[in-house]
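Notes to accompany the following structure.
One protein chain omitted, others in place.
Each chain gets a letter, A and B, in the order it is written, and its residues are counted from 1.
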Amino acid sequence: MAEKGKTKEFKWQRKHLLGLRELTAEEITYILDTAQGFEEISARAVKKAPPLRGKLVVNLFFEDSTRTRNSFALAANRLSADVVEFTKKDSSVSKGETLLDTARNLEAMGIDIVVIRHNAGGAPTLLSKYINACVVNAGDGYCEHPTQGLLDVFTIRKRKGSLKGLKIAIVGDISHSRVARSDMWAMTKLGAEVTFVGPPTLMPPKVEQLPVKISYSLDDVIEKVDVINMLRIQFERLGGNPFPSVREYSHYFGLTVERMKRAKPDILVMHPGPINRGLEIESEVADGKNSVILQQVTNGVTVRMAVLFLVNQAAAEKQAEAQNG
Amino acid sequence: MKVLLNAKQIDSILNKLTNRIVADIPEGVEIAVIGIRSRGEIVAQRLAKRLSEKIGSDIPCGTLDITLYRDDLNSPKSGSQPRVRTTEIRFNIDDKIIILVDDVLHTGRSARAAMDALIDLGRPKAIRLAVLVDRAGREFPIQADYAGYKAVAKPEQLVQVLLKESDNKEQVIVE
Partner (left out) sequence: MVNKAKKLMGDELLIKNGRVIDPANKINRKCDVLIADEKFVEVGRVKKSVANVIDATGKLVVPGLIDIHVHFREPGDEEEETIASGSAAAVAGGFTSVVCMPNTTPPIEDETDVEYVHRKARKARKTHVYTMGSITKGREGVELAEMGFMSQAGAVGFTDDGSGVQDASVMLRALKYAQMFNVVIAQHCQDDKIAGKGVMNSGYYSTILGLPGLDPLAEEAMLWRDIQLVKKIKAGTVRYHAQHISTAGSVELIRAAKKLGLPVTCEVTPHHLLLTEKCCAEYDTNYKVNPPLRTEKDIEALKEAIADGLVDALVTDHAPHLQSEKELEFLAAPFGLIGLECALPLYIKSLVEPGILDWPGLIRLMAEKPAKIIGVDKGTMSKGKQADVTIIDPNAEYKIDVNTFRSKSKNCPYNSWTVKGRVEKTIVGGEIRFSAESCPP
């Protein structure tokens, strides 16, 4: 059962998924293509396939997140892997066990894949240097959330066919958003034009050096874009009052029914969830015909299945190479 | 490299397979054809067309990707990496006789994986394995119900089916 003729054989070689910044467009496309093959598993009667049978996936979540955690757990289960949940309220230092110690202890119990969410950018990178298991980043500080970026472009690709030339706006607290960064890398690598929209106080340092456009006005941008991704305003993360009130933020940056009237009729409305109804997005818009928010959730499980499958495959190949010397 | 079958012979074998499959269908039972990626699905599509013509009604045809059910995923050998492709079966397989189609039956592992995949998709009335080429070298106790051509090849040789839809030629070769 040989493959059809290919120009050059592409091989997935990463046993870790730490971020999208270092991935090529080819690698990202490969993940999306692979994910397509997993879609029907979630739709059929027996929602399981065996490729990760006997493998142990640990959800190492140092930050609260039921959605992402469940999504990864579901993805792992659908591939017949076993899942262990490990939530820790506080990361390391004064509370005792350091991140590395925690990971090493888990590894000593025999784990294959660690899915980690941590409030420190670079925590997954640190893990990948010291442990043998595969490391999948489920969100590190405000650095990246690669599976979210992947499911976002997967969703767009499904609806629009291709991202080339699409105009995409990402609206909200860009400075603290790992979703914005992962989206930026994935979308620009696939050929889309990305605009960050938000108040100047929520733009990160040297944002003008990033491969995006910037706007402080949602009204300027709404008519021009094919896709709009509304980020959740996270009060718990914002220090120092970057805007005077919720009411003022909504007024200038909320996705309202009124603004939608001026948008393209086939615009896609996205949101990583959970939604602050009435704050960054009005209920009717979130539930409206342009919204793909629920598809994002479905696609999240699919994409995570593909990611777990691929990192495991790369790890198995590396191990086989090592043994055959 | 030796040519075992040419285009004309392949065509003739497909016709023979069609006739034998039709002869075995009991009264009132539905059949469907599912091909194993890749190349199996091309053979499946051709068989489905001929079966539809012979029976006089449209026989559903689907494509099965067995990558996720392979038994060598966690102990890979060097060489190409298996790619996950899509499974496209847009009909219910419950209570039907599924003609499972592949281009070559060799070790039997692909057929084993295909059966596991099908069982996760539903409960067929029966699965019957139809292959264009059957060669010795079984590693699992699997036999074809309908084998087109019995190829003779040494263990280290590769028997390849080339089809015009995927390879721009019609031959079965051994090398």
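In this section, contacts are C-beta pairs under 8 Å (C-beta built on N, C-alpha and C of every residue); 3 or more make two chains touch, one makes a residue touch a chain.
Only a predicted model underlies this, so the values are computations on that prediction, with no experimental measurement involved.
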item	value
Displayed chains contacted by the hidden chain, counting the whole assembly	A
Which residue of A:Ala75, A:Leu210 or A:Leu231 touches the chain not shown here	A:Leu210
Residue among A:Asp112, A:Glu144 or A:Asp173 that touches the chain left out of view	A:Glu144
Hidden-chain contact residue, picked from the options A:Leu126, A:Ile168 or A:Met187	A:Leu126
Positions on chain A where the hidden chain makes contact	21, 91-93, 98-100, 118-123, 125-126, 130, 140-144, 178, 181, 204-207, 209-210, 239-240
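The criterion applied here is as follows: only the chains that are shown with their structure count from here on.
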item	value
Complex contact set, residues of chain A against chain B	1-5, 9, 11-12, 33-34, 36-41, 44-46, 48-51, 54-55, 79, 306, 309, 312-313, 316-317, 320-321, 324
Partner chain A, residues of chain B touching it in the complex	36-40, 65, 67-70, 73-78, 80-88, 102-104, 110, 116-117, 119-122, 160, 166-167
